[in-house]
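The other protein chains are all here in position, but one chain of the complex has been omitted.
Chain lettering (A, B and C) follows the sequence in which the chains are written, and residue indices restart at 1 in each chain.
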Amino acid sequence: MMEDRIGVYVCHCGHNIAGTVDVEHVAEWAASLPGVAIARDYKFMCSSLGQELVEKDIQELGLTGVVVAACSPHMHEPTFRRACERAGLNRYLLEMANIREHASWVHQHDVESATEKAKSLISGAVRRVMELEPLEPFMVDINDATMVVGGGVAGINAALELANAGHPVYLVERDPSIGGHMAQFDKTFPTLDCSACILTPRMFDAGNHPNITLLSYSEVEQVDGYVGNFTVRVRQKARHVDTELCTGCGDCWEKCPAKVVDQEYEAGLGYRTAIYRPFPQAVPKYPVIDEESCIYYQKGTCKACEKFCPTGAIDFDQQDTEIVLNVGNIVLATGYDLFDPRRVPQYGYGRLANVFTSLEFERMLNAAGPTDGKVVLRDGITEPKSVAVVHCVGSRDENYNPYCSAVCCMAALKFGHLVKERTGADVTSFYIDIRTTAKNYEEFYHRLLKEEMEFIRGRVAEVTDAARMPGEEGKLIVQVEDTLIGKQRRIPVDMVILMAAMEPRNDATDVAHTFGIGCSEAGFFTEKHPKLDPVATMTDGVFIAGVCQGPKDIPDSVSQGAAAAARVLTLIGQGTIAIEPVRANIDEEHCSGCRICNNLCPYTAIEYLPDLEVSRVNPALCKGCGTCVAACPSQVITGQHFTFDSIMAQIEGVLYDTYNGNGYVSVEHEVPLATG
Amino acid sequence: MEEVQTRKPFFDRVMASTPGGNTLLGCLQCGTCGGSCPSGPDMDATPRKLFAMARANMEEDVLLSNAPWYCVSCYYCTVRCPQEIPITDLMYTFKRMAIESGHYNAESHADFSQSFCGYIEHYGRSFEFGLATRYHLTHHPLQMVRKTGLGFQMIQKGRLNTAPDRIHDMPQLTAILTEAKRIATEDEL
Amino acid sequence: MSQEHNAYGYYPGCSLKATAHAYGDSTERVAEVLGLTLNEVADWNCCGATEYMSLSAIPAYSLIARNLSLAAAQGHQEMISPCSACYLNLRKANDSMAKYPALNEKVNRALGAGGLHYDPNSLHIRHLLDMMVEDVGYETIAEHVTKPLSGLKVACYYGCLIVRPRTDGYNPEYPMHLDRLMQTLGAKVVDFPLKTHCCGGHMTQISEETAFELIRRLLHNAADYGADMIVTVCPMCQLNLDAYQPQVNAMFGTNYEIPILFFTQLMGLAFGIPAREVGMGAEITSAAPALGKIGHEEMEPARPKRRDKKSLPMPQP
Partner (left out) sequence: MAKRDYSLDNPAWGDRRPVIVGFLCNWCSYRAADLAGTSRMGYPATLRDIRIMCTGRLDPTFVIKALSEGADGVIVMGCHPGQCHYDVGNFKAMRRMALLRRTLAQLGVHPDRVQLAWASAAQGTLFTETILNMTNAIARLGPLEWRDTVADIAPSTPPLPDEAHEPEVIHG
């Protein structure tokens, strides 16, 4: 057996670690640990000079293992693994001791405790690294097909980028048409481009691209596999329309007698029929039958659409179908839900007719919308003479969502401009802070100031129809503290628009679980690194783009769609990828064939071989959780890289100073034992 | 507890004297409180402004403000505050601090509270007739004339007892309140 | 309603013994009809209203806690308070003691001087209205209605303190449980936007300008909506809106004559209890004209419907 020669490298991370942990002392102490050949401290271990230090020592001192005591392994483990490899040391003979996130940053005013904790973590890592075994990563081929989930502007862009690069794409959309929220808008800020004019060509391209398979009205049910080789089960919901026969002529929906309020595309402000195409530019162009409002499905008779369909495309017996896709990468662009302002009862939405949500108002402004683009009250006729725009409804509020929804300020300015343009009405914005941070946004704000949009700084207290003073009768009264004056004011208006928050989709946590990624506390998908890897996730091969990652506007969503595509293209370009050999492995010679592990495995990766009377792990299916390892009664399953011995050694290591080691640490100023 | 010297002793004292008071650190100055307040128009400074002044450590200006005395305890501000600040309770804190420091200009309001509580300390129950006569005679003698009519009507309808209701175990209540007052002088919450 | 659930600790509060005796009387009679036992907490003291807290926190909490301690010692698990201010104070003391250990310790030290002790959360404090709609329930109440209030249009006025700051699942801005109760009694309920706005509280005593304006708004709005009367759940609200109505009229040159009744009085009338047994007549603004309508069904003009093609749908629930 080879003698252990471990190198320990204690990083200062500038002041981040050295400001709290006595790094020089820790390095000196580490040098005295059994098996340690060299211990150093250095200002920035992750710098190229720091890495070279490790490489040089590996080569000159013949190190058998490396411990880098620095930041979280989630930050720089790959960096130092590459460094080891460059110097000829197996990349899995590296262990990170997380003395920044887990020590210096959480014990900031307690040098002694932070230093002691750093020592124990390093001691654990040193003991562990001695038990590690060289491993070879699995090399897997990257399937060049990609699945994009969500056909809003972010998803469409990701799909087009990939398809234009020559790779197959499956674009999965839950609704009958792609387009997302952007397809509902009339104009986009600050350029006031026609939303449909810029989006429709992209939708068309996505729907007709030879490399894009569009799966509309479909939902992802299950995802298995790993980067390069995902297997995805998609359920395509029954449209009850045979798309092979349908020409999209529209006879069916014109004859359909069932009229219902359109909660989706028209945001509740307009009507549609039971068989419907969400909007004229829908891609694909085929209609769907909504079973819940269809008279035939509810009462058993009608079938007007079938009678009038010239091509016989209506199929009431059509069933959901299941499709299995094999893809190498996944881009999630599932978008957002609008906050329901009924949850803020003091704003009267749902009770006071002329209180509208921002999305309802977008539909109202749309030339193809329920009012043909006319700004009118709920009666459908009367033009308002005064309009209030209420910011931060459900945003920046601990009662609902603490975050800022990012786009509402600009959308409110856009509304102000369009209302003035179309009606000449007075528009008053009620804001806490106006946030116009992107290119040309502040200029747009200045423009609205000059267009005499009113701005009152104060979060609206309530919207009421209870008149109190002359001039208030028949109006909606917006009550607010004008914080710039310091006085309570009541502003009577005809119409109120609530700038409702963007919220994570109501099933975002389920979706995250399906794809094996994380959610923030608010429910938005968590990126791998907020600054440096904003569209990747902790799960290799799964990327995120658009508002599902956090509130953002159209340019940012488009950028993220393209960025996610670029990240996928990098992997496709590599052709193969190394994946972690963190897998279970059964020592078949000692396996008793008890089959306990077979049922425990969540991925059915363990199969029983009746001929040999032993179980075997399929490494392609195993994800390395270790559940079987812990359960094996004969302890013959090895959890590679997290072996029994390595964890037992690490336990001994972190407890080096207890009575098995040199005695407990004594402390004089420790927080939890301090008396009041 | 050790006295810590801080940059903003008044602001810190306000927070420390109110259960959950440290939420005040998150005040956005959005004005939901001032906008929601039923007596907002009568206040010389809205709650939001008082919080800004407290943060600027302007003790005298805060305690001299009439705003806390106009608080009707309707709790609209508290439930609507986007930062979950217990604003109504902070108004009580300002009132207490003003009375303690003898530093307020809304005299009648404070005196009403004190008269009311005086009766409770005597009888264990409130005594509206006594309160109305004593407090209004001393503070609003003119209003008293108008109120007399209402008073007679109330007595007629059996709604105003002319003799106070008294609890049995008054010594117990006195003992509790005496001890409570002693504890209150020890330190703030 | 189960057998063990129809006995409650009862904290009437000072007002129900004086200015709001109509509330107390009607509560007792209604409870009798519904088979509820309200056991008055022996030797309870004043909750301090909104005043004591302005003076000193620990004595204020201790004053309230004496009641909690007595009620718990007298074997009650649930204590019903008909007065919204008492309800809030009792709840607040209990909840704050539970949440802030330092406060709990101090208050119990003070209680100790009187030989008492209170463990937070050993008593469940509820408002009378909550008990009526949750425990008795609308169905049971409906079964007892013998003289439905048909034809009477009421504005349901909750005031502040039963929904704020402790909401208990009720909407803090637009609660509906009193509305539903009144509909159960057969009354027509108007959509009263100011249902949770303030009546002025103690401001009637110290700043009439402030208080009377708040009262005026409520009367104005109720009249605007065509209410025959305002029904309340709080003695303070009733007193302010009722007793000061003439003075409000004088100050603003208005002529409101809107009777203000307690919800228990209307329950009693609908249950067929004689008017004087539920304290009718104690109100300053007489309810007699409005009550003359009971039994005389009035046809409401059908609500004007806007159903031309242009009208836009309202948000769906």
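In the analysis below, a contact is a pair of C-beta atoms (placed from the backbone, for glycine too) under 8 Å apart; a residue touches a chain by one contact, two chains touch by 3 or more.
Bear in mind the structure is a predicted one, so any value in this text is a computation, not a measurement.
The shown chains contacted by the absent chain are A, with contact judged over the whole complex.
Note that of A:A37, A:C404, A:A566 or A:V582, the residue touching the chain absent from this view is A:V582.
Looking at A:G50, A:G124, A:P287 or A:G541, the residue that reaches the missing chain in the full complex is A:G124. The chain omitted from view is touched by exactly one of A:Q51, A:T64 or A:S113, namely A:S113. Touching residues on subunit A toward the chain that is not drawn are 72-74, 98, 100-103, 105-110, 113-114, 116-117, 120-121, 124, 509, 513, 516, 518-521, 526, 538, 582, 587, 590, 600, 602-603, 623-627, 629-631, 634-636, 638-639, 642-645, 647-648, 650-652, 654-655, 658-661, 664-668, 670-676.
Methods note: only the chains that are shown with their structure count from here on.
Subunit A and subunit B have centres, each the mean of its CA atoms, that are 48 Å apart.
Taken residue by residue, subunit B touches two or more other chains at 76, whereas all remaining positions touch fewer. Shown for subunit C are the residues that touch two or more other chains, namely 172. Touching subunit C in their complex are the following residues of subunit B: 17, 19, 38-39, 42, 69-70, 72-76, 78-79, 86, 88, 92, 95-96, 99, 108-110, 112-114, 116-117, 120, 124-126, 128, 132, 135-136, 143, 146, 150, 153-154, 157-161, 165, 167-169, 172-173, 175-181, 183-184, 189. Residues of subunit B touching subunit A in their complex: 1, 28-37, 40-41, 45-46, 48-49, 76, 80, 82-84.
Contacts from subunit C toward subunit B in the complex involve residues 14, 17-21, 43-46, 48-59, 61-63, 66, 96, 99-100, 102-103, 106-107, 109-116, 160-161, 164-165, 167, 172, 197-198, 200-203, 205-210, 214, 243-244, 246-247, 281-284.
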